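I have a structure I would like to understand better, so I am pasting it below and will then ask my questions one at a time.
One protein chain is absent from this view; the other protein chains keep their places.
Chain lettering (A and B) follows the sequence in which the chains are written, and residue indices restart at 1 in each chain.
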Amino acid sequence: MAVADFIISLLTFIAIYSLFGIGLNLKFGFTGLIDFGHVAYFMIGAYVTVVLTMPAGAAGYSGIGGFALPELFGVLGPIGSLFGWLLGVLGGMIAAALVSLAVGVPTLRLREDYLAITALGIATILTTVVNDEEWLFNGPFGINTVHAPLRDVFPLSLGSFTLNMAVFGILSLAAFGLTGYWLARAFRRQGRRGKLVLGVLVPLVAVWYFVLPTLSDGMVELTRNTLWLFDPTAGPKGGMDYDRFVLLLSVAALGGGYWLVERTINSPYGRVLRAIREDEDVPRALGKETFQYKLQALMLGSALAGAAGALWAINIGFIAPDQFAATITFYAFTAVIVGGTANNKGVILGTAFFWGIRNGTRFIDVPSQYSIQLAASRLMLIGVVLILILYYRPEGLLGEQDYDIPLPSRDSSGGTDDV
Amino acid sequence: MVSAGLLDATVQGLITGAVIAGGALGLSLIYDIAEVPNFAHGDMITIGAYLALVFNNPGEIPFLPDFGSVPFVLAAIIGVVLAGVLGAVYELAIFRKFRDNDADLITMVIVSLGLALVLRNAVLFLVGSKNIQYQTPRVITTNFDFLVTQTGLTVITTQRQAGELVTTGEWGYPWWLIVAGILAAVAVGYAVFALYREEEDFTTVSLIPPKILGAAGSIGTVLLLGVFARLDPQGTDYILGTQIGLNVKHITILAVVIVAMFILNVILKTTKLGRAMRATADNMALAEVRGVDADRVQLVVWVVAAMLAALAGILTGWFATNLTPNMGFALLLPIFAAVILGGISSPYGAVAGALIIGLSMDVGVYLIPGSSTYRVAIAFVILIGVLLVKPEGIWGDV
Partner (left out) sequence: MSEQNTPTPTPGVTPTDSPKIGDDGDPILRIEGITKQFGGITALDGVDLTVDPGITGLIGPNGAGKTTLFNCLTGFHKPDDGRVHLYETDITGKEPPAIAQQGMVRTFQIPRELADMTVFENLLLAPMNQHGERLRGAWIRGDQFVEEEQVIRDRAREIAVFFEIDHLLDEPAGSLSGGQRKLLEIARALLTDPDIVLLDEPLAGVNPTLEQKILGRIEALVEDGYSFLLIEHDIDLIMDNCERVVVMHQGAVLTTGAPEAVQSDERVIEAYLGGDDV
């Protein structure tokens, strides 16, 4: 496996879990709701989307559906089929939001810690239901007939090998260029410590990605890593394979979710959310119906988790109840807290950090009889990191983000809205 | 032969409730006095159970030499004491530091979650995930068949001996005795209640609420009569019949939990330390102004809670003849449900909540066929129902 392929699968993971984490950040970071049941909405999003989009009467499946939305719209061509899938995702998001509404109404009026425990309880129960009720979603056997949107279109080929290589190659280089530009900008804005970290990390990663493969496998490997969007082995003329498409899709979804949450919190609405987090009595005394806000934040965050679930399903190609254990929620909390609570960039950083380490340690060679020990020590490490971070750096790596409601500037003196 | 029924499920529920009560008592102390919604409590239960295992059955733990087995009771005591030491470690190494930093409730939730991950995975790391049991003498279960006949109640006891079902006893109570017994129980219960209620005027703190003393008097009367007034069997043509399986585990667990509760009660109500604990629960800042050493109180709270949790864990592992790294986490939700149900600032509420949760889980599973995987769900539905109606819990915010 080329390094590029490993990176692509890792980045897809990170993008999906970042979307999941951003949903959690809206609840926990900005509004102060401890939703220990966040993974339930990931599961609901995955299941509902899969059932809405998969064909009816799939072999080995004895649950509800499927409802074959993409097939229905497939008569309009691939775009119609994609639209059908998007409708399915929307359905999954709505289902997640509705379930969180049902959870929120009885619990959000109570003390903040009651939400944590009831949410954990309800998530556990939901997983049990999905696992035990075969008539619902096939129980413990899961679903392996996940509809993969636009699967037929890939590997995407534009014509000749050279054309493919040129177009996808240029796009790949453009992506690197963009990353480089973004890194440079981030570098300039960092303090001395940040500059140091970036100055060490970036060259290291670059060497690992570009130089090391060359040493062992020569120019072919370098080309593959550089023109990462182009896969010469995909189809007779090369092209872009499906994994790369799923990555782009996930990144696009992450971008959308990121934008939406940023838009939401950088607004008077977001001010109310943060006021609720700080001291709910204050916005209440000022006439804000905080209960509604909390409910909406919960639903919106859950809907984003649902969208992440839909992507998870196509990325893995198979879903089953045991993929949605409560630990997934705790991973996300760790990622959010490590990166910086109430910082959306921090969520992505924290998720990358977390899954980078977690998937990186997969390559540690341990005898198979110690696999439990490896998994356990990983989780112990997470617990220790959580406690240490909360003690020594409660604001996380990046700290709370800045807020700004951009207005077409009339005057810019005094009392700008950003910190 | 009759089959087990509602009564048997109720007995099971009582045992479940007793174990939950052990956890819930400690959790309510931590919740109320240390102000930590302790998500590590379930895993403190697990740790306690495995600490006793270290001494009782070390051969099962891969990293330990098989140094022979300590009797279960002794191992349990050592386990509880060691768990108490660990409780002090949690407080000193973690929670005191966060309290000194004025950490808010949300932070405490996440910190306790971190501790939970560490504890559970430490067990997994050291012992692995296989099912293990204590080395204990085999326990013989006696089945009590209760038969309601025309003339009264017949009781037949059977035991399984060498694979054979053997009848070991047969007796009965005629109707007049039953009626008389009920009357006696009510009379004794009321008398005890009245006696202690009067006394309440003079002594300000009653160690045990008169209502509970009264109920205990009634139950004691019924048990005494049941044991000593055994008359001839009243026939076996029964109208109603049900079976209860009982063994020494049931009795031990109930007794141990009741004794633990009583000791805690004595500490809270009669000692200077207990008063300090209650003052801290009311208002930590104020208690400190009045000269209470809050750090010491918190330390005691964590030690006591960890010991209670260990007790619950050991009893669970013994009762189920099975220890798993997840055993405590599986109890976490019912324990929280019990504490919230009882109103977090009341240890009695926690026990009452635990009994309600335990009973509803086992009776619910009995009444709703095919619902055995939803035991915890039943507890939760009840919790949410109660929270909707009475958010401060059934025991109120007294």
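Please note the rule applied: a residue touches a chain if its C-beta (ideal position, glycine included) is under 8 Å from a C-beta of that chain, and two chains touch if they have at least 3 such contacts.
Here the structure is a predicted model, which is why all the values come from computation and not from measurement.
Q: Among the chains included here, which ones are touched by the excluded chain in the whole complex?
A: A
Q: Looking at the whole complex, which of A:Thr128, A:Thr214, A:Thr264 or A:Gln373 touches the chain that is not displayed?
A: Residue touching the absent chain, from the options given: A:Thr264.
Q: Write down which of A:Leu52, A:Ala275 or A:Leu349 is the residue touching the left-out chain.
A: Considering all chains, including the one not shown, the answer is A:Ala275.
Q: Extract the touching residues of subunit A with respect to the undisplayed chain.
A: 260, 263-264, 267-272, 274-275, 278-279, 281-290, 292, 296, 300, 400, 403, 405, 407-408, 410, 414-417, 419
What we mean here is this: only the chains that are shown with their structure count from here on.
Q: Along subunit A, where are the residues that touch subunit B in the complex?
A: 32, 34, 36, 106-107, 109-110, 112-114, 116-118, 120-122, 124-125, 128-129, 131-132, 330, 333, 337, 372-373, 375-377, 379-380, 382-387, 390-391, 394
Q: Can you name the residues of subunit B that touch subunit A in the complex?
A: Its residues touching subunit A are 37, 39, 94, 97-98, 101, 103, 105-107, 109-111, 113-118, 120-122, 124-125, 128-129, 333, 336-337, 340, 373-374, 376-377, 380, 383-384, 387-388, 391.
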